[in-house]
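Removed: one protein chain of the complex. Kept in place: all other protein chains.
Moving on, here comes subunit A:
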Amino acid sequence: MSQQTVLYDAQGPRARRRTAIGTVIAVLVLAGLAYVVIDRLIERNQFSMEKWGPLIDPSNEAFDAVWRLLGEGVVNTLRAAAIAMLLSVVLGTLIAVARLSAGRAGRIPLIGLVELFRGLPVVVLVYFGVRVLPDVGVDLRELPGGQELWGLVIGLTAYNMVIFAEVVRAGVASLPKGQREAALATGLTNGQTMRIVLLPQAFRVMLPAIISQLIVVLKDTSLVTFIANYDELLSQGESIRRNLDNPIQTFIVIALMYITINYLLGRLAQYIQRRQARASARVAEVTDAGANVPVGGGA
């Protein structure tokens, strides 16, 4: 293993023998577990084409309908997640900027807002968007996409915008103080400093966090299944399950779809983070070298 961990060193002959024995035992135990599960699945007829056919056999009569439903589900999931994400980033940035530039008194309601929405379960906020808003007279049916989409988007946005507000605030706070001072010294106003100098850098730092949060939003779109009839991926899976009576197979396929999308997003976030870490390491090296150069002296 190339990555050094604090728990053990490079292994000598005895440790390697122990690892080999551990490997054999682990393989036996895991294979035993897998055997029990698979045996139970076979016994209950869960590998039959009757159950899997609609999902994996193109000649099955239900195949086209099932995958049309799943396709629509993915599109609806991605659409709701993308809109909610965009709105959360924009609103979150506004809240963060307001909180950073407001005085002591102005800050208190903003802190209250952040704590309130962060403390509520997101499913409660989705409920608010989809069920409560129409009851108090907010009509979202006229909007393209309809009541369910926008109710879901509003719920997800309410929850995520305050998370982004905190992320943006942390991003701005992580910048070297000199950035702001230099910007102000060149004659930029406070607002310009924020917009031209601080926010662009903060967004670069926060990009991995933003992408990671996108995974959360994507997963949370499925909460609407409990509340309303918006045909995202899980709701579509539910109708497939009710019609074909194959819950294990359907939910495995749905889970695989979510895992694929989210795993790729997670890798993207990791990749960007690593690239940034390398870039800032280079910067650090340069400044380290700079510090060794005698101040005010030539070679």
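Note that contacts are C-beta pairs under 8 Å (C-beta built on N, C-alpha and C of every residue); 3 or more make two chains touch, one makes a residue touch a chain; residues count from 1.
We take it that contacts and distances are computed from a predicted model.
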Open item on the list: Since a chain is absent, check the UniProt entry for it and pick the matching name: "Dihydroorotase", "Amino acid ABC transporter membrane protein 1 (PAAT family)", "CRISPR-associated endoribonuclease Cas2" or "Acyl carrier protein".
Closed with: "Amino acid ABC transporter membrane protein 1 (PAAT family)"
- [ ] Would you indicate which residue among A:A102, A:A255 or A:A279 is in contact with the undisplayed chain?
- [x] A:A255
Open item on the list: One chain isn't shown here. Among A:L223, A:L244 or A:A269, which residue touches it?
Closed with: A:L223
Open item on the list: In the whole complex, not just what's shown, which of A:R79, A:R180 or A:R241 touches the removed chain?
Closed with: A:R241
Open item on the list: Could you pull out which residues of subunit A are in touch with the chain that's been left out?
Closed with: 1, 4-9, 11, 15, 19, 22-23, 26-27, 30, 40-41, 44, 46, 115-116, 118-124, 127-128, 131-132, 135-136, 215, 219-220, 222-223, 225-227, 234, 237-238, 241, 247-248, 251-252, 254-255, 258-259, 262-263, 266
